[in-house]
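My questions all concern the structure below.
Let's turn to chain A:
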Amino acid sequence: MSESIFNLTWLIPLPPLLAFFAIILFTNRNKRLSSNVAIGAVSVSWILSWLVAITFFTNPELVKKPFNLMVPWLPTGTTTFSMGVAVDAVTAGMLFMVGFVLTMIFIYSSGYMTFPGHLDPALNTDGLDPRYSRFFAYISLFATGMLGLVVANNLLMLFIFWEIMGLCSYLLIGFWYEKKYPDPKQITPKEAGLKAFLTTRVGDVLLMVGMIFLYIFAGDLNFQVIFSGDTLQHIAAMTVNLPLFGETSWAVLISMLIFFGAIGKSAQFPLHVWLPDAMEGPTPVSALIHAATMVSAGVYLIVRMSPIFMAASHGHNGAMTFVAFIGAFTALFAATIAVAQNDIKRVLAYSTISQLGYMFAALGIGAWVAAIFHLLIHAFFKGLLFLGSGSVIHGVEHGHHHAHEQGHDEGYFDAQDMLNMGGLLKRMPRTGWTFILGGAALSGFPLITAGFWSKDEILSDAWANGHSLVFWTLAAAALLTAFYTFRQIFLTFFGKPRTEAAAHAPESVPSMTVPLMLLAVFAVVGGWIGIPEHFPGLGTILNNPLGRLMGGQAQVYGLHYEVLDFHLFPVVASMTVALGGIFLAWLVYGRRPLKTGEPDPLQVWLGPVHTVLRNKYYVDEFYHATVVRFARWFADMCYAFDSRWFIDPIVNGVGRIGRWFAGALRRFIDEPVIDGAVNGLGLVTQAAGSVVRLLQTGQAQNYLLVLLLTVLVLLAMVQFV
Partner candidate 1 sequence: MDLSSIDLRAIGAWFHGLLISSGMSQTGIHVIEALVGALLLLIFGLTLVIFLIWLERKLAGRIQDRLGPNRVGPYGLLQTVADALKLLTKEDVTPLDADRVPYNLAPGLAVFHVIMALAVIPFSNRVIGADINVGVLYLMAVGAIGSMAALMAGWASNNKYALIGGFRVVAQLLSYEIPLVLAMIIPVMVSGTMRMNGLAVAQGSIFGFGWFVWTLPLAFLIFFVASLAEGERAPFDLLEAESEIVAGYNIEYSGMKFAWFFLAFFMNSWVLAAIGTTIFFGGWQGPFVDQLPALGVIYFLGKTMILFFVQAWVRATFPRLRIDQMMSFCWKFLVPMALVLFAAVAIILKLNLPQPLEAITLLVANVAILLTGVTLLGRTQRKALYAPKRAFTPTIPRL
Partner candidate 2 sequence: MAIPLSWYLIVAAALFCIGFYGVLARRNAVAILMGVELMLNAVNINFLAFWRYVRPEEPLGQVFAIFVLAVAAAEAAVGLALIISIYRTRKTINIDNIDLLRG
């Protein structure tokens, strides 16, 4: 029975964990061995994941009875908390994507993690990062977290792996913690890591609160139990009186709390601020965590928890609408910021936020299948784009070093600034073409690329279900997406090199370009599995296997799913915005490439608006002025209360009294009475010892004689007494 392969599911997160411990404990000294261990381990996980996923895909009837394997974990009063693994269609899809992307990124990292430029070149011994082994240990642990999160069958386990990922995210963003910039305002990796950790923590705390409530009502956190009809009805029926919101059902409260957890992890407005700064980490980390996997964990959480959201929208539609609103808003919001960024990775970071907004919007309007579809596809092409940008940065850095050796010293040089690039397609053809493919997918280039199909499905859903506001917002975001993506492509790869560094950039090593090409394949063909059935011509060729599978799963979970009829308008709109955005970008950047030192034309035309966009709507500054300042003020007050006004003085006073009392005790009781007694005892013992030691001759025969006399006395007592 092929389903028995599912019994191996629990093994999937294990090899990277073992690799983590192996690297930390044993192979740390040997960099190549460490990377091979990590890649080997994640490859095992990949193979297992695909075995499980493909087995599931080839047996679509399994959606009716998802695999679930449990062992008892914690005895909790009358019940036992179980832990285990579960496989349903969503898990299978995620495993398919995560296993593959993880392996690609691991392989890519082994080539990428060369000696970083900010360190003293004297330390460079083998051309590899000094903490190369540590990096692989971290990403192995991260892989454990992601794979474990996907296969977990209960919310608590999911949360634990979620937090493991949070920890790894922190460690990896701050991986180059010693890095400093000449501009004191620019955020350093150390600060970025801290920022990411603290910001996501806000969401995680709310998620945990939601989880606790859920546990109180459901009595368990196992997905099967939570999603049973009884539990859902129970939490939908129970109400709570919240200040400001009035009477709401527990389902709404719980779903909102969980949603905030997802917002934190997936960097949605208003907790999006950490993600662009997370680009301070090494590029594979950006690809791994902040594009393909970890941020999509938030979406995955909402996908998982959709039954609760459905229950929450039972009476009124507030919860779902809120999700849709946040998603759509973030999609547009982030897209506008992305337009004005010059840092190649930041553009992608905002595009990630924007695309995640798409997914949330899709979930909010009930397009569950479309959200999953976009989630999987996005991971492939966004991973590709990030890795490609890493390859570009690497190339430019190498070019810079090359130019530097030739004597063209320009002081500080930002290898990530797109204005410093240009014309790289000739220098780096493999990176360039794969990047263009990924960019086309992100823009939703019609009919060919995967991104078109997934995005189109969301727009179609929004249109078909009458969410016109969402539809138009997303369409505008799509236009901007196409625009900034091709802006990026034109600035980076076309025209003439604007610096010496770009002119000398070499193509990257095969361990970096091969993953790019493999990912590029999926960025194109991945979308074909989700072409709607009723799409003219193409729809009937593949007949939408993904939609059927996920739709079947959705029906099992009682979620909304319908096979949409073909509407021309959203398709045309989607094609128009994509092609329009690309055309606009060509008009502005492609037709007449920028010269060295020439400012961005947008800056000239938009003026102050561009400044606002460039500064990300001053959200960071706003947070600094409000939340951070308040927190600091509060901390100061607490500190003052603690150490100056109240607590410390009391403690000090008590201490002073105690000291005085102890001094008195010492002077009047301890020294004369107790010390005297102890010393006296010692003296007496000594005196007695000096007498008694005369008995101790050291001669065993004397002792034996004494023994004999003793025995004699005892025997005499027996005899005569």
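By definition in this document, contacts are C-beta pairs under 8 Å (C-beta built on N, C-alpha and C of every residue); 3 or more make two chains touch, one makes a residue touch a chain; residues count from 1.
These made the cut because all candidates are chains of the complex that A comes from, given by their letters.
Predicted, not measured: the structure shown is a model, and the values here were computed from it.
The contact partner of chain A in this complex, picked from the candidates 1 or 2, is 2.
Note for the complex: chain A touches candidate 2 at residues 692-701, 704-705, 708.
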